[in-house]
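One protein chain omitted, others in place.
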Amino acid sequence: MTSTDTPDLECTNLCKEFGKVRAVDNVSFEIPKGSFFSILGPSGCGKTTLMRMIAGFEDPTSGNIDIKGKSVLNTPPNKRNVKMVFQHLALFPMMNVYENIAYGLRCIGMDKAQIDQKVRDVLDRIALPDVGNREIHQLSGGQKQRIAIARCMVLDPDVLLLDEPLGALDLKLREAMKIELKLLQHQFNTTFIYITHDQSEALVMSDHVAIMNEGRFEQIGKPEELYHAPRTAFVAGFVGDSNRWSGKVTGLQDGVAKVTTDAGLTMLCQKQDGRDVREGQSVTIYVRPEFITASRSKGQDTQTSDLNAIHGKVDSVLFNGANSRVLVRGPSGELIEADVVVTGSTDDLHAGDEVRLNWSDQQTMCFAT
Amino acid sequence: MNRRKRAATREKFMTRNFKITGLVAAMMLTTASFAQAETLRLLTWGSYAPEELVQKFEAMYPDINVEVTFSNNEEMIAKLRATGGAGFDLAQPSHDRIHAAQLEYDIYKPMDLSMIDTSVMESSHLEGVKANTTIDGEVYAVPHQWGTSGLMANKTMAPDFKGWGDLCDPQYAGKTSMRLKRTILLGTAFSMGHDPFAAYADLDEYQSILDEVAEKLIACKANIKAYWKGGDDLSAMMLSGEIVASETWDSTAYKLYGQNKDIVFVPPETGALAWIDTFALPRKGKADDAAYKWINFVLQPENVTIMSGSTGAIAAVKGGLELLPEDKRNAVTAAFTAEDIANLKFFANIPPGVEDMEGKTLERIKAATGG
Partner (left out) sequence: MQSDIRRLSLILLFAPFALWIFLLIVLPHIGMIALSLREKVAPRVYEFGFGNYIDFIQEPIYWNTLLRTGSMSILVTFLALLIGFPIAYYIAKIAGQRSKGALFLLCLIPLWVSDLIRAFGWILLLRETGVASTFLQWTGAIDQPIEFLYNDITVVVGLVYTVILFMIVPLVSTLDGMDDAMVEAGYNLGGSGFTVLRRIIIPYAMPGIVSGCIVVFMLTAGSYLTPILLGGKNSSWFTEQIYDQFITRFNWESGAAFGFLLLAFTSLVVWLGLRLTGQTLANTVAKS
């Protein structure tokens, strides 16, 4: 048994170059045992290459990969105890469900009775006890998903890699599978590494998320940290929705920066730890729609020292139940999104209404550019 | 059984429909009136319709287009059998392959000898062919050219080579070749002291001869390098020195003599086997007049020389030997003495059933594992 403080997976200064292109650039991280870890990034950010290095299908140019404290650099993929659920699942169409799951057990030379037992167990655990004799093409999308996971889990891997396995499913099923995956992870208590470009998948399921961009990790953290306390402009822009302005710092007082946007608006932004903002610097400001309150203008201005305010006109109302929004045309012609509650009563905002938008300087994120 | 004819292998595999004036013919067929244009469809051996002669003939008879299909004895019969004698206007089978084929398949029609200038033909050949191809008083063929099958040897390496049996002589082990067809059966029979042609009258006796021959040739298999299939592979083996002696068609030997004076045709001591290629009219031929014109045309002395230059065979006309081109004539005179000529064994008509017996014998030899 490995001691509890040895991480299941640890990557150190990992680099991968394809010719002159650096697909993975000096990535280091460790994943504690039994956690659900997501790597989130736009397509082409290098997350697939990273995962293929962990699985052993690519050799890193430099750096090290430890699994359970042991370097696997010289271990071929079929000897690593890292299993992988492929994007299109890669179930073997010429074998039935039972054979698909038994394949890995046969490879390690387990005897027949034991295989039988294990396959039955794992099918029970994924709540599909009777599909053993089905052919792959007879399964539904969600069932295939679960078989693909069972096929890996039956081998008790140290780490399970999942490469956007929900991408091919339709929306409804995808929502259901997100929850199911999380439950399965709890049930098996195995480290999952989940690769995706879909932030909602990453945020919903993960214990920790790494945001990856252009081969580098921008930030690793809990989903709520990434959302509320992004450390870089990229993370702020990539995770969640936000309104964005660019401008210059024109004043700095008591940890609150005064920013004049390119369009001439003035905004206050509370400086946060670790972010170096100096006077005269160009910055980008991000404000999440849910922190902006929109109310009908009563004619008078109530700007206080810690509250930003903008006047505008409702361009349109986007009704989406609890996530409804208004698009407000601001003074310089840009569109600003703000969350609203649409109740269906006459109080609701309508297109053409004059509104005032307010948000606190604490919810104004500002990054040097 | 086919005998000589160079490049016979090729014809066997890809019977090329050589439309000499293909385009012109096609245009005439479609545009000009049908009554005017006549097509003479020749079914003959490779090299038996040299381009030069065809053009000359068409210039002389502008109404006639000549279409040539190259073939060999077996295919001629097979083709004509398939159509009941239609599709061709003039065929050129060998003299011994007409009688049985006509009896069996009725593919030819009798000839009108008054249409042919028989006076130019060497009378012994004419009479011989007539005797061979007369059925119910009707004559079915007249002679065209003759030649022989025999042996050839490289004098420097096999100076004493003189009989069919020498092919199996161990001193030439792995250095001889033959063609696995009926010629070698007959030659070997002669060399063993039999007269197979006489035995045609008694098929039981012929079978016993064949059994003896088969035994000898099976034993001989280890001695030969390979069975040749056509003039080209035989020439290549002989010129390269891979073999020093072989059964051969005389024309192939003459051709090689032109390239290497050491390679000569050797008439076997028991007599070279002689054949005469003939003219015969397919039963459903449509251009008899044109066919007769072609026959008379190619028998004219100046045309004989062109033809023999192309075929390497001697025309069955009076003074045929003198009409050979000079190089061929030299090769013939180098090979044959008057005695050899007198000793020629003309192929006898094949009675029904013999082809089957010979075929089975050949299969037996081929299938036997003799080395």
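We call the chains A and B, going by the order they appear; numbering starts again at 1 in every chain.
Note that contacts are C-beta pairs under 8 Å (C-beta built on N, C-alpha and C of every residue); 3 or more make two chains touch, one makes a residue touch a chain.
Only a predicted model underlies this, so the values are computations on that prediction, with no experimental measurement involved.
A.B. asks: From the list B:K56, B:K221, B:K284 or B:R329, which touches the chain that is not on show?
C.D. replies: Result: among the candidates, B:K221 touches the missing chain.
A.B. asks: Out of A:K83, A:K144 or A:R288, which touches the unshown chain?
C.D. replies: Spelled out, the listed residue whose C-beta touches the missing chain is A:K83.
A.B. asks: Extract the touching residues of chain B with respect to the undisplayed chain.
C.D. replies: Interface residues of chain B facing the absent chain: 1, 13-14, 74-75, 77-78, 81, 101, 103-106, 181, 221, 224-227, 229, 233, 236-237, 240-242, 352, 355-356, 359-360, 362-364, 366-371.
A.B. asks: What chain A residues would touch the chain not displayed?
C.D. replies: Interface residues of chain A facing the absent chain: 55-57, 76-79, 82-84, 86-88, 90, 92-95, 103-104, 106-108, 151-152, 155.
Going forward, only the chains that are shown with their structure count from here on.
A.B. asks: Centroid of chain A to centroid of chain B, CA atoms only: how many Å?
C.D. replies: That gives a centre separation of 89 Å.
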